[in-house]
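Note that this complex is displayed minus one protein chain, with the remaining chains in position.
Naming follows writing order (A and B), and every chain is counted from residue 1.
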Amino acid sequence: MFDPAFGGVPKWMYSRRITTVGGIGMGRGFISRGFRGKRRQAEADDRVPPGQYLVEGFPVLSAGPTPHTPLAEWSFAVEGEVDEPKTWSWEEFRALPSEEITRDIHCVTKWSKLGTTWEGVPVDLLLEGVDTAAAYVVAFCDGGYTTNLPLEEAMGGKAWIAHTYEGEPLPPEHGGPARLLVPHLYFWKSAKWVRGLRLVTEDEPGFWESLGYHNHGDPWREQRYWGD
Amino acid sequence: MDEQKLDGNAAAGVLAEIFTFEITTARSTCVNCGATGEVGAQMAYVSEIGTVVRCAVCDNPLIRIVRQDAGPQRYWLDLKGIEYLQLQERL
Partner (left out) sequence: MTDAPRKLTWRIGEVVETSPDTPRTKRLFLDVPGWEGHRAGQHVDVRLTAEDSYQAQRSYSIASAPEDGRVELLIERLEDGEVSPYLTDEIRTGDGLELRGPIGGWFAWDAREGGPLFLVAGGSGIAPLMAMIRHRQATGSGTPVRLLFSSRSYEDVIFREELERLAAEDETLQITHTLTRSTPPGWKGYDRRIDEEMLGEIAFSPDERPLVFVCGPTPLVEAVATALVGLGYEPTRVKTERFGPTGG
């Protein structure tokens, strides 16, 4: 086990420079012999943003306890810089027209899932007829989580309030009964357990945006952290 | 049953990257509800996106940590949820 060529240091202890997929990596040192991990390589797929890898499962990442708001108590609000705040009960919300959509999703922690299927109410529909001078929106959720977007990034067919995933009601651990879905941005912006959108004239960094994560979060420009 | 909810002790690893003294046995007082207890006895939500330690009584975030690994290594640490920490030498 001790290789004299390495001056008596056990072979498993020497560090190696390695490169990361698609770029120059920092010398990470130790490599675990024979470890591959479960993710699939992206293989220069132009649907996978830089620095991401594909996963088979759907990882659950949480910042707090999973809420369990009974549907009878659930409501969704559009409020803030609006002439008339609006609210929908669960029945009213589910009576609105929904769209089925298929999108790729990208988490800032580097996993991506291609072709996920959802059903939800377009945010455009919820904001229809809303008169506002606001340029930004804050999504607020059960448990206190928030995330922020420029209002135009939540409109124009780019965002939904999703209630169904893969043909089934959205499970609580993935944000059910309803979550914001904004797949063109890193998935922390697709706020779980969403309860409303507050339109604001000044941007308000949300839960993660106020603690190091990039205010915008475009996966194609790798906007993960402040200053990226 | 919330699989992501762990004991505060589960945050010990990332806390030990920042603090050189043992935080899990420090007593924290929650700014929201005033409950006092060892950090290890609070609730921890630990994942690759960040770690949040929440008050076991009222769920208010006590400690939030984000770590950036690539490029510069940076940490963001929010302790606003703690009124004060009491640290005592282990006997």
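Here is the rule we use: a residue touches a chain if its C-beta (ideal position, glycine included) is under 8 Å from a C-beta of that chain, and two chains touch if they have at least 3 such contacts.
All figures in this text were calculated on a predicted structure; none of them were measured in a lab.
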Contacts of the unshown chain among the visible ones are A, B
Which residue from B:12, B:30 or B:52 sits in contact with the chain not drawn here? B:12
Subunit A residues touching the omitted chain (full complex): 1, 10, 12-13, 18-21, 25, 28, 30-39, 41, 53, 57, 60
Please output the residues of subunit B touching the missing chain, sorted low to high. 1-10, 12-13, 16-17, 20-22, 24-25, 37-41, 87-90
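One rule holds for everything that comes next: only the chains that are shown with their structure count from here on.
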For subunit B, which residues are in contact with subunit A within the complex? 2-5, 43, 45, 47-50, 52, 54, 59, 61, 64, 66, 68, 70, 74, 76, 78
Using the touch definition up top, name the residues of subunit A that touch subunit B in the complex. 26, 60-66, 107-110, 143-144, 173, 188, 208, 210-213, 224-225
